[in-house]
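Missing here is one protein chain; the remaining ones are kept as they sit in the complex.
Entry: subunit A
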Amino acid sequence: MTLSTTNRAVRTVGDRLRRPVVRSGMPASTKLLGYALVAPIVIIMAVVIAFPLVSAVTTSLQNQHVIGSPADFVGVDTYAKLLQDDAFWAALGRSGIWLLLNMIVQTLLAFATALLLQRNGWWSTSARTWIMLPWAVPTVAVAVIWQWMLNSNYGVVYKIFAGVGIDLGAPFANGAFSLITVILVNSWHWFPLSAVVIYGALATVPNEVIEAATMDGANAWRSFWAITFPLLQRVLFALGLVGSLWSFNVLDSIYLTTKGGPAGASTTMPVYIYDTAFSAFRSSEAAAASVVTVIVLAIAGMLFFRFGRPKEY
């Protein structure tokens, strides 16, 4: 396989990391137009992301209760209180489990789906479109659908399982199962996006290379690991990074099904912060939790970038 095929096949997000060619002779009018065009997104990101981030740091150093109410500067007291709060650590741990299990379930589903989409025939052709439907369904509808189907009195999925002798109980209300149930529901909602992106990346793998490998006696398993997987690495890396962050960010799927319960059993970090701020009215603690979590995520992101990044980057 030539290097140029590799490059063409797997060029992804990472390209932005390459230094752009700075045209020294750019006319002033073009430069002006360029900065005017990029200004809106920069201003919006400053207002919606950067400014609130700074504001979170200030709030976390105070003892504010209801959002926006007057508060005193207390230094790192809030952090000390937060770091001693078992619920905070439990939520962070649950977010870790959430991230990992969502990743595993969705990657397996997405890969299997992508391989099916690649085949010929009417099923694959039509599925390339309708497979995305769960992603297009509003989360609140996703929550209703699964609560309805798993309802122990009238739910069709519950009945089907009962028919073969398996009692699902009340999966959203059972502390041992609520987190895993929400993970499965959330995966149903999100796996189509990864499936389609992986399918697209698979389509960039040149067929002739696979055929040549098959003729040389490589089986499907071997040619997947030797040819397809390395070519997919860039897409998978980008998907892994963005997908993890999207997944970490999920609040609605959890809130709309279990509200983080029962007894906190499905309270991940976003749910913890939401509840601390809007139900318990401890804004400063919520802000401190946000700051700590952003730092943890930044470190995790950098480690992933350092060690998970494909070599040719």
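Convention: a contact is a pair of C-beta atoms (placed from the backbone, for glycine too) under 8 Å apart; a residue touches a chain by one contact, two chains touch by 3 or more; residues count from 1.
Here, contacts and distances are computed from a predicted model.
**Student:** From the list "ATP synthase subunit b", "Phosphonate C-P lyase system protein PhnK", "Ferrous iron transport protein B" or "ABC transporter permease", give the UniProt name belonging to the chain omitted from this structure.
**Tutor:** "ABC transporter permease"
**Student:** Who touches the missing chain here, A:L82, A:I131 or A:I227?
**Tutor:** Once the missing chain is taken into account, the touching residue is A:I131.
**Student:** Who touches the missing chain here, A:F88, A:F172 or A:W188?
**Tutor:** From the options A:F88, A:F172 or A:W188, the contact with the absent chain belongs to A:W188.
**Student:** Just checking the interface: what residues of subunit A touch the absent partner chain?
**Tutor:** Output for subunit A: 11-13, 15-23, 26-27, 29-31, 33-35, 37-38, 40-42, 44-45, 47-53, 55-56, 59, 67-68, 112-113, 116, 119, 123, 127-141, 143-149, 153-154, 156, 159, 188, 192, 196-197, 199-201, 203-204, 235, 238, 241-242, 245, 248-252, 255-256, 269-270, 273-274, 277-278, 283, 286-287, 290, 293-294, 297, 301.
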